[in-house]
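Attaching a single structure in structure tokens format; questions to follow.
Every protein chain but one is kept in place in this view of the complex.
Chain IDs A, B and C follow the sequence of writing; residue 1 opens each chain.
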Amino acid sequence: MTQLPGLLDTEAIRKDFPILDRQVHDGRKLVYLDNAATSQKPRQVLDALSEYYERYNANVHRGVHVLAEEATALYEGARDKVAEFINAPSRDEVIFTKNASESLNLVANMLGWADEPYRVDRETEIVITEMEHHSNIVPWQLLAQRTGAKLKWFGLTDDGRLDLSNIDEVITEKTKIVSFVLVSNILGTVNPVEAIVRRAQEVGALVCIDASQAAPHMPLDVQALQADFVAFTGHKMCGPTGIGVLWGRQELLEDLPPFLGGGEMIETVSMHSSTYAPAPHKFEAGTPPIAQAVGLGAAIDYLNSLGMDKILAHEQAITEYAVRRLTEVPDLRIIGPATAEERGAAISFTLGDIHPHDVGQVLDEQGIAVRVGHHCARPVCLRYGIPATTRASFYLYSTPAEIDALVEGLEHVRNFFG
Amino acid sequence: MTQLPGLLDTEAIRKDFPILDRQVHDGRKLVYLDNAATSQKPRQVLDALSEYYERYNANVHRGVHVLAEEATALYEGARDKVAEFINAPSRDEVIFTKNASESLNLVANMLGWADEPYRVDRETEIVITEMEHHSNIVPWQLLAQRTGAKLKWFGLTDDGRLDLSNIDEVITEKTKIVSFVLVSNILGTVNPVEAIVRRAQEVGALVCIDASQAAPHMPLDVQALQADFVAFTGHKMCGPTGIGVLWGRQELLEDLPPFLGGGEMIETVSMHSSTYAPAPHKFEAGTPPIAQAVGLGAAIDYLNSLGMDKILAHEQAITEYAVRRLTEVPDLRIIGPATAEERGAAISFTLGDIHPHDVGQVLDEQGIAVRVGHHCARPVCLRYGIPATTRASFYLYSTPAEIDALVEGLEHVRNFFG
Amino acid sequence: MYQEVILDHYKNPHGRGLRDGDAEVHHVNPTCGDEITLRVKYDGTTITDVSYEGQGCSISQASASVLNELLVGKELSDAQKIQETFLELMQSKGRIEPDDAMEEVLEDAVAFAGVSKYPARVKCALLSWMAWKDATAQALGGADAERKTA
Partner (left out) sequence: MYQEVILDHYKNPHGRGLRDGDAEVHHVNPTCGDEITLRVKYDGTTITDVSYEGQGCSISQASASVLNELLVGKELSDAQKIQETFLELMQSKGRIEPDDAMEEVLEDAVAFAGVSKYPARVKCALLSWMAWKDATAQALGGADAERKTA
């Protein structure tokens, strides 16, 4: 077996993930390389979910009975864990949503309904990039349509990085918000936060960072990022589906208007008017995803028990190995940075003129799960003139042997359609 | 033990709910009477969740590998179950949200951004009632504020029913939408749908029904209701937290604009513009609450295995017994219908001038979990001139013995503060 | 699912390329970016040509080739029957085992039976057939010719 420096003890870790033992297609061992779409869940998280429902389940807040108090303590305890995980200055800056997409829509809608100085309107500009996930494109397109603001974006270089050469023309005095992805889910690119934040601060624009592909894979420090908002999603970081996070700077959360209205987010309601609870509750209408927050808390405990820096080192080693092995495959073209520097653990590629659907299908027949398509980042495919890519993406349980299986699988694909 | 006609076999049923065995406060048996806040979950639902994560977990749609296909089949299969459960004409009319609050906000926002003939603006009126949950008040207040539309509402009679005497003045030619609760979570009132729908149809207004307290407790038939939208929430009907439903009439879902933007809800995206997928996907941005939908599907299987009509009969018997026993308690005043007719299984009351917080706390010390406060329906408290109520609410596992325990508990409360 | 017949059609497509036609449609499968531009030519109700150009996976490419082979020269009513049979087969989720009668109608297209087990790929197989249906409606004056496949 290939040994690389920096690897985690995947043999032990994989025992925590029941699904990794699964066999598919009549006895083939599952090789799960679709981690950028969603991660698998360790037993520790599943146990936390079951325990929550079997012992503590109740609606949170406002309850004076034991279960309600315990459930509230668990739910709010999960908020504490998230706050610590991202080094938030205050736990009250952590808003639970249903996924990263809701988090990003929440920011767009806060700004759409805000008063000055935050208000986005026809005099102002919104900046994104060409490598965003649709969830960080469409909310801003909708906001631009509905407010008359102008949507601008950074283009991409041929090697899959942001083209910041015209940064001063893209981000201008009119820019109200710059929203961009920290790690691209399709290209794997890790973006240069500092340069963008510096320019945004120069012109007084807010900065929103989509950290959906960063939070699961590397230490995340919202203070070091110097952003105003950071969004991510639980299901990609060992947590359950149905839970996302928006972190926002306290004074912004105080100033900005609510988005969804309902129970939990109010201070006092009469038929004529209502006042709102302080953040984070102001932005959490209705019964929150309680069990899912608790599950996310357990996922964070799990990640911390391994250490985010160790997880990063593991994935860097795996990614480096994968880049090396994949470049050996004839006709394979990596879409995105062709080296392992400043890139995350998702690698997109094309294989000659074999359509990614066919690549994925034939890999699947061998038990290898990859994702094919535009990966919710169709502008990237348009930019590089391809209909789709095949994407292999790794996580803390990925092994060199799985990379080897992928490379062999790709050889088989080439022969099959050759 | 008290035997009432129509009761379910609660002895068998309670074995399905691990939490009901829990002891609180040093060995007191839990008497869970906070079901209107959230229901407990049967083992069948918890097993479905675990099985999903342990065997099938993957992101849905667009995947060509086995797990992605299985997860998609399970997620979409849950949609089929919901559609059948509410007798929806088409499965494509079932939208998964995170809770009923999101469902209601979704309707309000669709209408706020709609073109004619749906558009809500300063020329138009929105109608709700004074007994709505905050989640069916605040979204409409926000919509009214943001569009300039006028918000009107039906008042309440002294015995806790809608006052429809002025229906023709409340619902007028200007009314675009009438949104009201089918069963009140605070008063227990079951509202006369037909009269309201008839008037709404007369003037061409849309009808939205908040069925959060109906779906768990009685057969729900969206076609019989003749509404345009029906919202409810998973966690009150044996399902997980983090999942809600909006049902909407197909042609409306086709015509109305999307709300949240992002992955999954698009047809095709370019930097310049996007087109949207057909409903229900148009309204499901981002990775959906996959496991939670699967869990809701399992909850529906569970409810169907008991039979919604049997559940209704059980709860009617329990409610009748509870009303009878509670009216025996000195100084107890039921807020809402004082009989068991046309009422659901939630009973609010005051107990002399003992504050509900104190009532709830002393009941809790005896292991009895009730909810105290305004139950997210503060206008009802204002209407009846009380700061709060104590609410006992029942479900399919509630027993006459639990009602007896409540009544005894209330005696103890009276002695304690007497 | 990759029957020899499918691979053959994929590697050696029939009638590929855009030629003169009475109507043209452009369909996309948004999930994977498969695209087809397709033209139909009629002589009365006889299909004299189906020409196409596009990009896509082996399934969508082979399916277009099979369509061309099957439908060119047919009467519209026969072609519609073939299209409906193919649709039925593709929506069967692998539950239909094509019998002789079906084979007679579908010829090479029965090779797609295995694809119907893969929901993500059914749309690929149907792309050209939906495009043909729309183009035909347009050429012969039917309704909703502009509708894209979902």
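Going forward, a contact is a pair of C-beta atoms (placed from the backbone, for glycine too) under 8 Å apart; a residue touches a chain by one contact, two chains touch by 3 or more.
Model, not experiment: these values are computed from the prediction.
*Asks:* Could you tell me which displayed chains border the chain that was left out of the figure?
*Replies:* A, B
*Asks:* With the full complex in mind, choose from A:Glu267, A:Glu328 or A:Glu342 the residue touching the hidden chain.
*Replies:* Answer from the full complex: A:Glu267 touches the omitted chain.
*Asks:* If I consider the whole complex, including the chain that's not displayed, which of B:Arg14, B:Arg28 or B:His355 touches that chain?
*Replies:* B:His355
*Asks:* Using the document's contact rule, name the residues of subunit B that touch the chain not shown here.
*Replies:* 355-358, 361-362, 372-374, 378, 381, 387-388, 416-417
*Asks:* Pick out the residues on subunit A that sit against the missing chain.
*Replies:* 61-64, 68-69, 72-73, 266-268, 277-278
Rule of thumb we're sticking to: only the chains that are shown with their structure count from here on.
*Asks:* If every chain is a node and each touching pair gets an edge, what shape is that graph: line, ring, star, complete or other?
*Replies:* If you draw each chain as a dot and join those that touch, every dot ends up joined to every other.
*Asks:* When the C-alpha atoms of subunit A and subunit C are each averaged to a single point, how far apart are the two points in Å?
*Replies:* The mean C-alpha positions of subunit A and subunit C differ by 38 Å.
*Asks:* Taking the mean of the C-alpha atoms as each chain's centre, how many Å separate subunit B from subunit C?
*Replies:* 46
*Asks:* Got the subunit C residues that touch at least 2 other chains?
*Replies:* Within subunit C, the residues that touch at least two other chains are 31-32, 118, 121.
*Asks:* I need the residues of subunit B touching at least two other chains; which ones are they?
*Replies:* In subunit B, residues 62-64, 68, 266, 268 touch at least two other chains, as defined above.
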